[in-house]
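Comments concern the structure below.
The block that comes next holds subunit A.
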Amino acid sequence: MIADHLPVLVVVLPLVGAFVTLLAGWADRRLCFPIAMATTVIQFCISLLILSQVMQTGPLHYNLGNWLPPWGIEYVIDQLNGFVLVVILFLCVLTCLYSHRSTPSEIDEKKIPAFYTVLLLLVTGVCGIAVTGDLFNLYVFLEISSLAAYALVALGREKRSLVSSFTYLVMGSVSACFILLGIGHLYIVTGTLNMADLARVLPPLYGSTVIQTAFIFFIIGLSIKTALFPLHLWLPDAYRYSPSAVTVLLSTVVSKIGVYALIRILFTVFTPAFIIFEIPVMEVFCWMAAAAIIGGSVLAISQTDLKRMLAYSSVSQMGYILLGIGIADSLAVTGGILHILNHAVMKGCLFMIAGSFIYSSGIRSIEDLRGIARTMPLTAAAFVIAAASMIGIPPTVGFMSKWFIALGALESGQWIFVLVILASSLLTAVYFWKVIEYMYFREPGTVCAGTVSTARDPPAGMLVPTLVLAAACILFGIFVSIPLEVIEPFVTGILGGT
Partner candidate 1 sequence: MKQDVVIRTVCRLVVPFIQLFALYVIIHGASSAGGGFQGGVIFASAFILVGIAFGIADARKRISEKMTVLFSACGLGIYAGIGILCIIFGGNFLGYSFLPLPFPVPEIRGLAAEAVEIGIGITVMAVMTSIFYDMAVDEEAA
Partner candidate 2 sequence: MIWEFNFALFLFLVICAIAAISVRNLLSAVVILGVYSLIMAVLWAEMQAVDVSFTEAAVGAGITTILFVAALSRTTRGSKD
């Protein structure tokens, strides 16, 4: 019986969990973590069940309140959101585990219940985005997750986290407004908000300027959300100044769900027929993504702060995903979607490591990491694996998605993007190798010699998620057919055969 209601449970559960956490925090602060952890773990199990159902029986449909679409809100889960749901909840579980040990040193004791409550609200938001088949509902969940994200960023102890949170809020609200405008335009013309319905109704209207305007609004709004290159300005500060666990969440869950929304709107609502043949927006999109890839890498090279460097690297890596989508070739899109998983795994691991350095030694600057591999061997080893994956060295996950995107670019005859991808691998290598060289091949500097020599690998609560992700970097690289099995039916569905 319950099996039919999984799509809604995955959203309601964290919402209830959030308030239970709040109440429990009132009684005893130590209760918050187990509740939050249990919630995310159950959700992860649910998401796995959902995915297996989708793989067996095709897309799931769920009508809230038994109202049929297009009047009621419909939750639709196909391979894409099933996949995304599993990915983000996997990261949520690990982040939650990680936060248990990392947050007490970064957040006021009093705010721990608030932290877990908001974290679960964030999870509610992103799960809602993932499962909903209704545009307006998507907007609402987007705002719930964004509001939670602003609050989480502001929880940092440094006072600059407040300013970065405010900037994030302003940018995020503008993007949400654009998305709302886009939804409004679509609604005025079609009178429906259901995505599948829209896809049915829209084709005769593709020539309409209103539809094109709506499309542009969506693109702008979601570009800000996903921090596409010239619109990324909020991202480095938000990543740099938030508590470690929050950075992990932002870089893996929040940014990925933005990309998911973009893919959903591009391919399900507007369909490839529109985005490829009606307006040449994908061309522009590809160039912007290419600029993001190169620009993000170049900026990352010039950073001295580890977290900030990783943040710019995120800008670059999001470019990969968007490039894969923008090329709109079935191989490239497969690569782009695969990179959602890959980047979540790699970047989650890297930010966890950056957090571990801060936790064990207080070191944030790359130069102070000299010789830290000797005292934190496991953390440093995980860093090497994740960095190799970011560079795209086989047999790690990063290699596979680059392979697909580059192959897709080749197939569609866009050589220049192949070169961009390959060149950026080199740039990525430059900035990660700098860190690795400092960690492994230098004596501790005079300033931080003491802290480096007393640093130890973090407690198991932080180390285990890090190592799990590092292992995932290699496992998914070798067994890449597992995620591909999920992605390929979706891509075939929207773009025809591979």
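Basis for inclusion: all candidates are chains of the complex that A comes from, given by their letters.
Heads up, the rule we're going with is that contacts are C-beta pairs under 8 Å (C-beta built on N, C-alpha and C of every residue); 3 or more make two chains touch, one makes a residue touch a chain; residues count from 1.
Predicted model only: the values in this text are computed from it and were never measured.
One candidate among 1 or 2 touches subunit A in this complex; it is 1, while the rest do not.
Listing the residues of subunit A that touch candidate 1 in their complex gives 1-2, 5, 8, 12, 15-16, 19-20, 22-23, 26, 62-66.
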